[in-house]
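The following block contains the structure, expressed as structure tokens.
Complex shown without one protein chain; remaining protein chains in place.
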Amino acid sequence: MIEIRLHGRGGQGAVTASRLLATAAFLEDKHSQSIPMYGTERRGAPVTAFVRIGEKDKMVRSLIHEPDYVVVLDSLLRKTVNITEGLKDDGMLILNSSVPPEEIELLKPYKVATVDATGIALETLGRPITNTAILGAFVKATGEIGLESVIEAVKQQWKGTLGEINVKAVEAAYEATEVGDPKIVAEVVGEKAPAGSRADWRTFRPVVDLEKCTGCRLCWVYCPEHCIEMVDDKSVIDYAYCKGCGICVEECPVGAIEMKSESERGE
Amino acid sequence: MIEIRLHGRGGQGAVTASRLLATAAFLEDKHSQSIPMYGTERRGAPVTAFVRIGEKDKMVRSLIHEPDYVVVLDSLLRKTVNITEGLKDDGMLILNSSVPPEEIELLKPYKVATVDATGIALETLGRPITNTAILGAFVKATGEIGLESVIEAVKQQWKGTLGEINVKAVEAAYEATEVGDPKIVAEVVGEKAPAGSRADWRTFRPVVDLEKCTGCRLCWVYCPEHCIEMVDDKSVIDYAYCKGCGICVEECPVGAIEMKSESERGE
Amino acid sequence: MVGEEIVTSGSTSCQGCGHAILARLAFKAFGRKTIFTLVPGCIWITLSRNIPLFSTGTVFEGGGALVSGITNGLAARGIEDMNVVAFYGDGGTADIGLQGLSGAAERNENVFWICADNQAYMNTGGQRSGATPKYAQTTTTPASYIRRGKRTKRKNLPFIVAAHDVAYVGTASIAYPSDLVGKIEYAKGLKGFKFLHVQSPCPTGWGFSPSDTIKVARLTVQSGIWPLFEITEGNDFRLTYKPRELKPVGEALGLQRRFRHLTDGESQEIQSRVNGQWKQLLEIDGKRLPY
Partner (left out) sequence: MVGEEIVTSGSTSCQGCGHAILARLAFKAFGRKTIFTLVPGCIWITLSRNIPLFSTGTVFEGGGALVSGITNGLAARGIEDMNVVAFYGDGGTADIGLQGLSGAAERNENVFWICADNQAYMNTGGQRSGATPKYAQTTTTPASYIRRGKRTKRKNLPFIVAAHDVAYVGTASIAYPSDLVGKIEYAKGLKGFKFLHVQSPCPTGWGFSPSDTIKVARLTVQSGIWPLFEITEGNDFRLTYKPRELKPVGEALGLQRRFRHLTDGESQEIQSRVNGQWKQLLEIDGKRLPY
């Protein structure tokens, strides 16, 4: 029996990924369970799901506390979530990250696989929904499930074009995944954020062109997060609280605000 | 400690009588309880209430199953309700009845007091509400409570004229009450009524003057009990089910129906 | 007044009970192809023992769900020719049952909901309900020098239900049996949610002689306190009884002990509210409601 934990954010499809993985195992005549963590799912907020694969009489019905594999759909999530919690000593991490395994900083010598799932998702799907790409990485890195089974599960989930582009995401990630050993460090340091910061909810951040800003305050009026202040009649964004919704970009009457990818800032 | 059970019908004031009796006892520095029997109180339907009078540390909080006295506010009620149930062997019945105690038929030699409480109520109050009259009979027959205490309780309950005429009812009943021994019989026979008969709900019955009846059917339309039939284009009332509400009398456009007292039929 | 007599004698409702008259008239109109549901209240007592038709009951809150389940169950079995009737009181309609009513109305369930309205919780001693009129004395809204009975107006149930845009909404009175029976006979043929709000005077709770039940009902209609109207599909509003001149409200109120404490000013307030409302109703008579 193998046990897998998936970490993602609301909107990236972690629960769907767990279902696809369980379906793929089922297609290989194994017994499997897909278990979403009960809770309110907010777009952008951390989400956890589980998959258990094995033989019928060994299947228990519980959450998974000591996984064999941890799959992380979001590149920034490990700054706020303890993704290695309970991971077995010989366990493996499958991460959405644009850097090679050797640059991932960890406290313990887990095996690490990385793939730029966000980049692949944007390229194949046009949206940063990383659930199918990360499954390609899981297949490549672990060998626990066949590539064909995952592709079949994806095709059963989405008919037509939507299925095809997701299969492309699986395949591209399968090709691009690298497996290796991480960099062992004494302490993993995340961004220092103030209490209640939502900075890690963003995939994109709005950037104001102060030259173009006319100080009309419409972005300030409509911002759901109260994270825009008017300074010298120009809009200034507090990135500690901006969730990256993009309403300011949409509502700015002079096009003074643009969305820029967080990953362009490097990790 | 003495325990009393009161039987009446919805509208005759049995629950109020129990409260007045308990208040009167309280005015004599006794401890007392007034206990209405929980249930839905329908005008005309049988109602039970209890009074317990005694010393503080002997008072229990329960319904009364073996009363010392049974007080019956309605003259017809004992045809359908087993009024002597649980009555102690040396107990007494205080009955609203226009006949002397010696003509009351009972299975066991209880003491019996009778008074025409309906007649007194109609005379003093103008309505067949017998609760205050029967209290006058209770005082006279049992001596357990003083007449002045009951009168004071009545005055506290109703101010002004309403209080005065009720005091008159108490006093008139006190004067008129007779105590004696009943006629012991092998079986007490009531009216034979069909299942679900409501005949014993009536104090008055509507009587149709067939000469005046035009067969317009308005009484039939408005009768709540479906106990009027048209026979040869005249209204005929089924007294087994008539509750004596009087709507037919009120709605008859030619005045062909009149209310007549049930007690005029004798017991 | 045609229609088979379905209600038998021997109910345990009070002498002169308005519900008993309503029950006889309503079932004449529905006929035998009828299933009905009950929730607690006087109307349960009135209907539960002496009608030889299938019925079932539930808790106050469950009335809307129960009647919806029955109509959907019948539909699933292909049974289309039954009247499915919710026969509830004002508590089961305007208060504790309102949520279920609103849900069933929103889903436009194929049921006929009759509210037998005696304007308080008469089955439990006469506590005020959402249908109790302003100033009426009940056991929970006593009248004294500083308290004047119920503080606020009764809920305008027909318009609340009509705002749900259902198949039929009507009001009726037991003093106008042809109007009442005619409304049921018309609306029972419609598919969707039908609602009939029937005023049912209560001698015990309102404090009048049991012989005056019809008289009180008639006076409330003649004075405009209880207007008779219907709102048909498409929200067309129509008064079904239009006296040339309204009687003064005092005639109806004066018969009822629950209004005995009214001052002249309070009576006058009721009179002018009734007048204002009647004027409004005359204005929209024959027109479409704005939603």
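Think of it as A, B and C in the order they're written, each chain with its own count starting at 1.
Criterion: a residue touches a chain if its C-beta (ideal position, glycine included) is under 8 Å from a C-beta of that chain, and two chains touch if they have at least 3 such contacts.
Note that the structure is predicted; figures quoted are calculated from it, not measured.
Novice: In the intact complex, which of the depicted chains does the undisplayed chain touch?
Specialist: A, C
Novice: Sort through A:Glu103, A:Glu144, A:Asp209 or A:Glu251 and give me the one touching the missing partner chain.
Specialist: Once the missing chain is taken into account, the touching residue is A:Glu251.
Novice: Using the touch definition up top, pick the residue from C:Tyr135, C:Trp206, C:Phe237 or C:Phe259 that touches the left-out chain.
Specialist: Result: among the candidates, C:Phe237 touches the missing chain.
Novice: So one chain is hidden, and I want to know which residue out of C:Asp117, C:Asp165 or C:Glu230 touches that hidden chain in the complete assembly.
Specialist: That would be C:Asp165, which touches the missing chain.
Novice: Specify the residue from the set C:Ser102, C:Gln127, C:Thr140 or C:Ser209 that touches the hidden chain.
Specialist: Of all options in C:Ser102, C:Gln127, C:Thr140 or C:Ser209, contact with the hidden chain holds for C:Ser102.
Novice: So that we can see where the missing chain sits, which residues of chain C does it touch?
Specialist: 94-96, 98-99, 102-103, 106-108, 130, 151-156, 159-160, 162-165, 237, 277, 280-281, 283-284, 288-291
Novice: Tell me, which residues in chain A touch the chain that this view leaves out?
Specialist: Those residues of chain A that touch the unshown chain are 10-11, 40-45, 195-198, 201, 217, 221-227, 238, 240-241, 243-247, 249-251.
Methods note: only the chains that are shown with their structure count from here on.
Novice: Quickly list, by label, the chains bordering both chain A and chain C.
Specialist: Chains in contact with chain A as well as chain C: not a single one.
Novice: Centroid from C-alpha atoms only, then distance chain B to chain C, rounded to Å. What do you get?
Specialist: The separation of the two C-alpha centroids amounts to 33 Å.
Novice: Between chain A and chain B, what is the separation of their C-alpha centroids in Å?
Specialist: 82
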